[in-house]
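Shown here: the complex without one of its protein chains, the others still in place.
The chains carry the letters A, B and C, assigned in the order they are written, with residues numbered from 1 in each.
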Amino acid sequence: MSLAQAEAHELELEQPAGLWKDAVQRLKRNPGAIIGALLISMFVFLALFADVITSYGPGEQVGSLGGNGSPPSSEFWFGLDKQGRDYFSRVVYGARLSLLVGVVSVSVGLSIGLVLGSIAGYFGRWVDGLLMRIIDIMLAIPSFLLAIGLVTLLGRGLVQVMIAVGATQVPLFARLLRGGILAQKESDYVLAARSLGAPGPRLLLRHIIPNSLSPVIVQATLSMATAIIEVAALSFVGLGPSQPGLPEWGLMLADSASRLEQGLHLVLFPGIAIVLSTLGFNMVGDGLREALDPKLKS
Amino acid sequence: MRRSVKLWALLMALMLIAAACGGSDDAGTGDGDNGDGAAEGATLVFGTSADPVVLDGALVSDGESLRAIDQMFEGLVTLEPGTTEVVPGLAEDWEISDDGLTYTFNLRDGVTFHDGTEFNADAVCFNFERWYNFEGTFQNPAASYYWQTVFGGFSDGKTPSLYKGCTATDDLTAVLEINNPSASILGALALTSFTMASPEALEQYDADSGKVDADGIFSPTGTYATEHPTGTGPFMFKEWVRGDRLTMVRNPDYWGEFEGNIDELIFRPIADPAARLQALQAGDIQGFDLVDPQDYETIEGDDSLQLLNRPAFNVGYVGFNQAVKPLDNLAVRQAIAHSINRQEVVDAFYAGQGVVATQFMPPEVVGYADDVTTYDYDPELAAQILEDAGVQTPVQIDFAYPTDVERPYMPDPQANFEAMVADLEESGLFEVEQKNATWSPDYLDNVDNGRYGLYLLGWTGDYGDPDNFVGTFFQTEQPAWGFNNQEIFDALDAAEQETDPTTREQMYQEANRLIMDFLPGLPYVHTEPGLAFTANVEGYTPSPVSLEPFSVVTVN
Amino acid sequence: MSEPLLSVTDLEVRFKSRRGTIHAVNGISFDLRAGETLGIVGESGCGKSVTSLAMLGILPRQAYPADGSVMFGGRDLLRLKDQEMREVRGKDIAMIFQDPMTSLNPILTIGRQLTESLRRHLKMDKETAREEAVSLLDRVGISDAGDRLRSYPHQFSGGMRQRVMIAMAISCRPKILIADEPTTALDVTIQAQILELLKRLVSEEQMALILITHDLGVVAGVCDRTNVMYAGGFVETGATESLFATPRHPYTAGLLDSVPRLDASGKQRLVPIPGTVKTLMEKPTSCAFAPRCMYAVDESRREVPPLREIAPGHHVACFNPVPESDLPQGAITEAR
Partner (left out) sequence: MLRFVVRRLLQLIPILLGVSILLFAFVRALPGGPAIALLGERATEESVERIETELGLDQPIYVQYGRYVRNLVQGDLGTSTRSRQPVLEELKQKFPATVELAFAAMLFAIILGIPLGFLAAKRYLGFLDNASLFVSLIGISFPVFFLALLLKYVFAIKLGWLPTVGRVDVTRSIEHPTNFYLLDAVLTRDWEGVVDVLKHLVLPAIALGTIPLAIVARITRAAVLDVLNEDYVRTARAKGLDPSVVDRRHVMRNAMLPVVTVIGLQTGLLLTGAVLTETVFAWPGMGSWMLEAIRFRDYAVIQGGILFFALLVSLTNLAVDVSYAYLNPKIRLSR
């Protein structure tokens, strides 16, 4: 009687919890997920109350122009950048931008992916074949080059950049959902429902999709992390959103890359901000994956 | 996978030790074996922004190719180091006929090409004839840009050509004939595009051959320009690994003196400006060009580095496209000029290496007028001008700047743009619709087709002649400027034809005054582009047109 | 009677888990003589497998032998250093497991896995080990053993894999063979063949066999003596015939009643034992079977019944053993 059996044995003894209740229970017990959730909420807080937290606007010129900005001081916690702007408020407003980018691009990728995935999964045959070939083509091209290509094509407005980053996530979500649907389609409860004459589309929307959602939710959280890094990377190679004075972490990092010697803080603060926000999403994503994984041994 | 865990760790440790101990010897690998003191046979590694395109002067117009070719080739005439004054090169002296149509060059004796063949008048005429008879993709403006700018057409006569012919009257005398007089020919011949290549090598490595694919697309196939460039210059070609490095070595039997001590000159492309500076700091390279003004302070502050500046030979300006209302109204243009604090922009983003421009030419170029109308920063005056002209304020204007580009006259377009827009909007006289696009090709495409009202642009001169500045901008009607001012067009045409230097200078000064009154745009800066070197590099003489031989440089 | 080959006294095994310590085995003792076949029978979760793993010292990470001793060849196996224990494991005491489908390494050839113990313990070189492996496969009834060595586990049926497991176990001529539910995963016809094979090999090699199973039929056919185990302890031990004929512990009787009897005449009602085995979070202080036992008396709920000899070689741990009269058709009425 290995420990796993003992554990499973006990869980059954407590009254059987639904998948979600059980997941939440497991999440609470997972320290990583908790830390992740704290990190995310910190950044959400920063994003929502940016104007309250910071005493200067991100674009407001407070110090002298030129030079390499000034190091952190009591008044300007993160110092000033070369345009004489308060770096602390730029990093804080950067959080608002990054979360916005993350949310929008993931929802773009998610929605298109869901549509493609469900069509492919549900109709199957040549529709599935065709869509999957398209997905293969998109996956064959390294995602960053795809993003660069799309940005060059669509232009470098903030919206276009978000769409480009979102588009690179589409194959991921499409495949995940298609896999989920195919697995569900063969499962007994679907066959049973269909034998009772339940119409296909209603079946698809009411039962099949909700049940194949858990891996998609995990992926959505992880994709938030990738989206934030990808936009910063685009800015780093000079293809990020191009509104003047935009407080985008990647851009802030790229601009001060050559002045590491004296402007180290100009690189460190945005860099660490990217790492922490991405870490938050990755941790919660991991926690979710473990919590939602039905067959998980202890 | 027959390795126990311990073995994995051992392998990893070994790799790290090999890497680390390798680093124990002198960190700066650049200066190779010779240590201190003005030792003989130094090696200098120079960080360039990109690979040269090809090493054939007649077929390139990009800066990096010109820099490499300048080290290996020489023209009939050259420029006094650090200036734009024409001095003898491979030609000891020359006479120009009264009608300005014949140029007789007396060549230096005893000069040989790197492949040992003799440099003589036949070689000179061989080169000129070669350029004149270019066809196919060689006529493509991206290749033979300078021939077309200076001489116009080719032997196929599609467009008229200034070039009439070249005859070698004797071994050391070459006579060049042109169809109509042009004062800028001599200055132009100092250009890298008109440097002398060895006829023997040109033929042997079929510099002009190429293949034409099924659709008539001609692409050169010869190896002359990539593996066997052969000139008369102080350095000889050794090896070129694209993307990695271009290596040149000292020409043992160079005809002139070779003041420096560089035996091996290496150009290494580092595209990212930040990476270039870091490589210099770490000693992996000993110098690089196109220093970002933001880094001037860093370099000057570091005593192991030094900053050199080229005399200003460019102009940064805000273009006004008069095809876009209301920019056709002079009063509006004047008000804009008075509302932009050009001094603050130059002080902030040019780290003291820039000076506010008053006209579309730098001071060093002949024809510069000291007494042109100037437009000092005076928002009240601007308001007054608009009021007198009965112009409704705030005036709606659109203003554009290019992204991801760095030019000597505009190292950080976004910073300049933001400061200027702030000035315009603070004056309360203008409402600015901000636009931007990627420099190449979208931004330039939009400017050339007059899609922007106000736009940030500039120009770096090719050779020390006013025609190469104001001539290029305003001698003909262009969509970018959107105006048709015959008086200016005629003044510039006449000035270009004038051969007498003093009258020519007065004519260009008059033209500049005319231009600045008409105010087709607002010049705001001349910069002295920066180069950075390690402290142990001496003798490098920055030149306005970037014609800088490394043969005079010493590395201690 | 010869000196016992193996004698286990008061063996206790516990598991560390998030909810505290689980007492899987609570003090069992038994001896084993050469050539003897001992059956350990009980429902799943009663700790029988854990006992075998404890004896070999291959308990899972969270489990640990809390008390008692396992004397073998004059040494207490529980106190041996792992290096010494590895000399015993697979050489003197070998083990076969329940599910042949997963007990063989899927990516190694049968030959490789067979010769492993030979080369480790008997320091055989490759060639002799191969020949020995071929003869072992013959002995366990696998035809054309020669080229079978190069094939992989997934190319064998369940039964054949169990035969390979047996060949591996006996390869070093162990003194004791422990078989943990060897036939449970097989279908009935194969089960009989495997049991026959085991009986033949045990007698040929004069090995002692501990057969762990929940299937009374298997025990009846193979074992000389049988110990019935419940909730980590023996409740009844003795010769198999007398145990089957006169089960004195209510649990053993209950087990026998819940097994269809071939010789039963007419309609026969199978009586399941009500309730389930409760996980023991602390050492039992009373008869663990009491809550499910209709013979339970007050004492059963206060003290742990010791094993008492109630007939020659027949012990029972019960304060109110099933009286002779009720056997064998002692109907246990519905739980009250």
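By our rule, a residue touches a chain if its C-beta (ideal position, glycine included) is under 8 Å from a C-beta of that chain, and two chains touch if they have at least 3 such contacts.
Predicted model only: the values in this text are computed from it and were never measured.
For the chain that is not shown, the touched chains among those present are A, B, C, taking the whole complex.
Touching the chain that is not shown, out of B:110, B:243 or B:390: B:243 (per the contact rule at the top).
Of the listed residues C:74, C:106, C:272 or C:312, the one in contact with the hidden chain in the full complex is C:106.
Within the set B:124, B:457 or B:511, the residue that contacts the chain not displayed is B:457.
Residue-wise, the contact with the chain that is not shown comes from B:137, picked out of B:137, B:373 or B:499.
Mapped onto chain B, the footprint of the missing chain covers residues 1-5, 8-9, 11-12, 15-16, 18-20, 22-23, 27-30, 32, 43, 45, 50-51, 53-54, 61, 137, 139-142, 145, 213-220, 226, 239, 241-245, 247, 264, 266, 268-272, 275-276, 278-279, 281-285, 404, 438, 440-442, 444-445, 448, 457-459, 478-479.
Seen across the whole complex, the unshown chain contacts chain C at 56, 58, 61, 82, 85-91, 94-95, 97, 99, 102-108, 116-117, 120-121, 152, 154-155, 165, 168.
Residues 2, 4, 32, 133-134, 136-137, 139-145, 148-149, 152-153, 155, 225, 229, 232-233, 236-237, 250, 253-254, 257, 260-261, 264, 267, 271, 274-276, 278-279, 282-283, 286, 297 of chain A touch the missing chain (whole complex, contact as defined above).
Following the convention adopted for this analysis, only the chains that are shown with their structure count from here on.
Among the remaining chains, none touches chain A as well as chain B.
With centres taken as mean C-alpha coordinates, the chain found closest to the middle of all protein C-alpha atoms is A.
When every pair of chains is scored by its C-beta contact pairs, the maximum goes to A-B. Averaging C-alpha coordinates per chain and comparing to chain C, the farthest chain turns out to be B. Here the spacing of chain A and chain C, counted between their Cα centres, is 53 Å.
Shared interface positions of chain C, defined as residues touching 2 or more other chains, are absent. Against chain B, in their complex, chain A makes its touches with residues 61, 65-68, 82-83, 152, 155-156, 238-239, 242, 244-245, 257-262.
By the touch rule above, chain B contacts chain A in their complex via residues 272-278, 281, 292, 294-295, 297-298, 301-302, 344, 347-349, 351, 401, 403-404, 414-415, 417-419, 421-422, 434, 436-438.
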